[in-house]
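Of the protein chains in this complex, one is absent; all others appear in place.
In order of appearance the chains are A, B and C, and numbering begins at 1 in each one.
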Amino acid sequence: MSDVSGASGEVELVQLLTPEGERLQHPEYSYSGDDDQIKGFYRDMVLTRRVDAEATALQRQGELGLWASCLGQEAAQVGSGRALSKRDFVFPTYREHGVAWCLGVDPVHLLGLFRGVDLGGWDSQKYRFHLYTIVIGAQTLHATGYAMGVERDGLVGTGDPDRDMAVVCYFGDGATSEGDVSEAFIFASSYNAPIVFICQNNQWAISEPIERQSRIPLYRRASGFGFPGVRVDGNDVLAVYAATTAALERARSGSGPSLIEAYTYRMGAHTTSDDPTKYRLADELEHWRLKDPIERVKAYLTRRGSGDEAFFADVEAEASDLAADLRTRCLALPDPHMLEFFDYVYAEQTPHLEEQKANYAEYLATFEGAEPSEEHREAEPAYGGGV
Amino acid sequence: MSDVSGASGEVELVQLLTPEGERLQHPEYSYSGDDDQIKGFYRDMVLTRRVDAEATALQRQGELGLWASCLGQEAAQVGSGRALSKRDFVFPTYREHGVAWCLGVDPVHLLGLFRGVDLGGWDSQKYRFHLYTIVIGAQTLHATGYAMGVERDGLVGTGDPDRDMAVVCYFGDGATSEGDVSEAFIFASSYNAPIVFICQNNQWAISEPIERQSRIPLYRRASGFGFPGVRVDGNDVLAVYAATTAALERARSGSGPSLIEAYTYRMGAHTTSDDPTKYRLADELEHWRLKDPIERVKAYLTRRGSGDEAFFADVEAEASDLAADLRTRCLALPDPHMLEFFDYVYAEQTPHLEEQKANYAEYLATFEGAEPSEEHREAEPAYGGGV
Amino acid sequence: MTMLTMAKALNAGLRRALEADPKVVIAGQDVGKLGGVFRVTEGLQKDFGEHRVIDSPLAESGIVGTAVGMALRGYRPVCEIQFDGFVYPAFDQIVSQASRLHYRSRGLLKMPIVIRIPYGGGIGAVEHHSESPEAYFCHTAGLKVVTCSNPVDAYWMIQQAVASDDPIIFFEPKRRYHERAEVDESASPVPLHSARLVRPGTDVTLIAYGPMVKTCLDAAEAATEEGRDLEVIDLRTLSPLDMAIVLESVQKTGRAVTVHEAQLNLGLGAELAARITEQCFYSLEAPVLRVAGFDLPYPPSRVEEEYLPDLDRVLDMVDRSLAY
Partner (left out) sequence: MTMLTMAKALNAGLRRALEADPKVVIAGQDVGKLGGVFRVTEGLQKDFGEHRVIDSPLAESGIVGTAVGMALRGYRPVCEIQFDGFVYPAFDQIVSQASRLHYRSRGLLKMPIVIRIPYGGGIGAVEHHSESPEAYFCHTAGLKVVTCSNPVDAYWMIQQAVASDDPIIFFEPKRRYHERAEVDESASPVPLHSARLVRPGTDVTLIAYGPMVKTCLDAAEAATEEGRDLEVIDLRTLSPLDMAIVLESVQKTGRAVTVHEAQLNLGLGAELAARITEQCFYSLEAPVLRVAGFDLPYPPSRVEEEYLPDLDRVLDMVDRSLAY
């Protein structure tokens, strides 16, 4: 019988920067950027972490209903996000705040969904960053279909970097169990779609460890569907950048899909509604803290002398400003009005909804211009809602 | 990146009996049965083929609404069916007439679904052969759940052949694309369920060739989910028997799931509603005709002198009797009555259905004992229905 | 004017849609070389190529989910679900994805997807091949649902559905695929989301759609023998419902009977009954009565003619309505 990977030992992990900040070489994946670019990664990661921390704080203070933190996954997100060209298109889950940052999405847009003022507050076509998808795995098919469209548009394999493009799709370790993800692999393979699947294996799907979803390393899932997979150190921004760059080139050149397993760790709770002490040990967290994605870049830059005190302080200051600004703008996010949602259901409005809207407007008017009395509203329970 | 199998050449196919009827040895899979057993296989395959042909004829004559022929797949079905112990349990698709035969299901029971008198006419628990499942892939999860139950019952890995048991689940090449099948692989692997997945790759899913579903051999799908897979010559009853026996032992001993890809060919139409000349070439059929599963066993037995004229004639005669009997009993299958179906919906009947049934009975009574007038019934259209 | 079966009318309509807009693509199992198990897409792959008419892997969620992605890329996918009973694996992609992207994006994203589903019974098929799942989709906000009852509507409605920027579930009554009519390709069609009075009458309003329109017309014809004059409405659009024509009719006749193959409980008849009663309370001489499939999973085909509403059951219900 064919090789069962569990038996065949060694799992290779592409790493170009050790937790101690030492550069490594890899026979297949190389990083050729300069230290300025690495300083850029550092800045992106610090700012992402700061946005994330501010959002968590906003949730704690009742300004957001929920927040899904990307703490610990900054390298996986910035490393892949920065490898994208201006033409590529991204399909995220609900946790890719670092990728959003790289694509220029104003962080305040990310808050809308979690504050409950909208269902995805940015122009996804403009940023080439699709709306967050909460139903686990569903976006992998959207991404694949989009990539099939790109292929039909003749935008792969032309050799012209101003034409060729690819699609990147993110999902978690838990998501790999959903039928949709396997179907996405099948369609992508069958139509040779220009897509890079990036699985951020952060070891946990809420309370379930990766072992519940797979008994062998996830990157090997790809080979069973006929395309290559690789595991990279997801806390190593250089390795993630290198692997994503290679996979994107492969996709753009018309060689089809591939899978990157970014091996990382969810340092925080699943979301602000979750209490991870119920199911995982502090030890594990300590172990991963030593592999922090930001610290290792800082160590590298420090050792190289490319990043001095002033640089690090500047980034810190920028982060503080960003966070403060984010907070202000979060609080200023306008509440939507119920009536407007009647207009969003269809591109071509229906008489039925028009009438329902009119009736509701009329009903509201009976409160003499005022909203329905607050006293009649029920208090919100303690639980703040899922993902 | 990990090996993409398409590139690495050779696909191994376990074969123990060539199309010319010569025995081969295989380092991993051996067949140790005697010629009497092989004669038994021969008989099973001939009878299966004859039942199948009779059913096709019955459909042509309007006695069945539809038939899904297993012509060409007899070795895949008999080889695996005969490897089962009395304790194992089977989940079929809609085409495993040969497996049903091996498990002692009276062929007339198979006709009910296709004649439209029932929805699966046998006692599935008694025969350890679940009802046919038409929704592609759905039964793979049922089989996996059943196997999880077997494991919970402590009936694997005891070493006692009168206790240990396994589950076998059949599906087609097309089915491998359904999300349910991948999810079944995940659950089976995660819970180490005692199950053998048997994919009869008959090269076609209605009009779609296997290349649409997978660009690499299907048996390799398993390795991506963490369990072994093997491709056997599905027209070689000995190879199928040997591989199934090994996989069943593995499952019963507590070593978990495995996948067998039985490489075979759908010699007939997809079903009697289908016209394969629309999408495939006669050449291909000719090519596979030379690999016929029954002819090679006949050649082997003849060469060995184990099967003489009398033996072959006896089997033919038995087949003719079986077919004649099947035809008689098919025509005698009683039509069901609409009223009885109201009683099958729930184990605990509801007042609503009781009332609906009573109302309908009352309505029927208004026709003064007669059924509603035939003239009001609409003619059936030409198309006889799917699968 | 061409004499066409409904299957051929759909084929001609799809052909025109493919010609009219290079972004229209067709996807589904066996829609390419085979032309679909009902031959609705026959010849289209040959003429428009594999990039426009796509044989899909055997995975319904994948078919609809990738269609969502193609729509985001600017395509207008027309998916085929091979039979009614096989749409359920795609349920999430239909009711939680395709239906919501316009809404979630506050109108920025469009989802011009058509999901064609041959539906309904009466063809002697095995199980899962005779279902009428329309109510599930009508209950889902963000989807539109339509069904044709004859070749002329089939020809126009499929083109209108493809041209619409909203996700549309397009139900095709498979037992009517082979019925014929003259189709005038140069006529101008009525709007997609409008019902049609197909037979005027004064005594009772029969409200039907898809396969049951013919049954109701036959019933109305038969009823004339007893001196009864039944009005028949073909809904055509199931979501949104076109209530104006229904309400006008019931205000006139004072009586309504709804007819569909789908199960009674929470079928379209329930919504029609609720709305009609609310809007015509003082005109109704009898409660809105419903003829429907029984509340059972579809039975084996040998009893399907009893399971399905037929002329007799429609007339029986008309009698009951008139008895009030």
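Side notes on the structure shown:
One rule holds in what follows: a contact is a pair of C-beta atoms (placed from the backbone, for glycine too) under 8 Å apart; a residue touches a chain by one contact, two chains touch by 3 or more.
None of these values were measured; they are calculated from a predicted model.
Considering the whole complex, the hidden chain is in touch with A, B, C.
For the options C:197, C:222, C:286 or C:322, the residue in contact with the chain missing from this view is C:286.
Which of B:74, B:96 or B:118 touches the hidden chain is settled by the complete complex: it is B:118. The residue from B:131, B:175 or B:319 that touches the chain not shown here is B:131. From the options B:183, B:208 or B:274, the residue with contact to the chain not on display is B:183. Remark: the omitted chain is touched by one listed residue; of B:60, B:337 or B:352 this is B:352.
Remark: the residues of chain A touching the chain excluded from display are 65-66, 94, 112-119, 134-136, 174-180, 205-208, 212-213, 273-274, 278-279, 335-338, 341-342, 344-345, 352-353, 356, 360, 363, 366, 372-373, 376-378, 380-387.
Of the residues in chain C, those that touch the hidden partner chain are 61, 85, 88-89, 91-92, 95-96, 99-100, 103-104, 127-128, 135-136, 138-142, 239, 262-263, 265-271, 273-274, 277-278, 281, 286-290, 295-297, 324.
By the touch definition given at the top, chain B reaches the unshown chain through residues 118-120, 123-125, 130-131, 135, 138, 140-150, 152-153, 179-180, 183-184, 186-187, 190, 340-341, 343-348, 350-353.
Everything below uses one rule, namely that only the chains that are shown with their structure count from here on.
On a Cα centroid basis, the chain most remote from chain C in this structure is A.
One simple way to say how far apart two chains are is to compare their mean CA positions; for chain A and chain B this gives 44 Å. The distance from the centre of chain A to the centre of chain C, with each centre set as the mean of the Cα atoms, comes to 40 Å.
Residue positions of chain C with contacts to 2 or more other chains are 56-57, 59, 61-62, 89. For chain A, the set of residues touching two or more other chains reads 179-180, 183, 186, 190.
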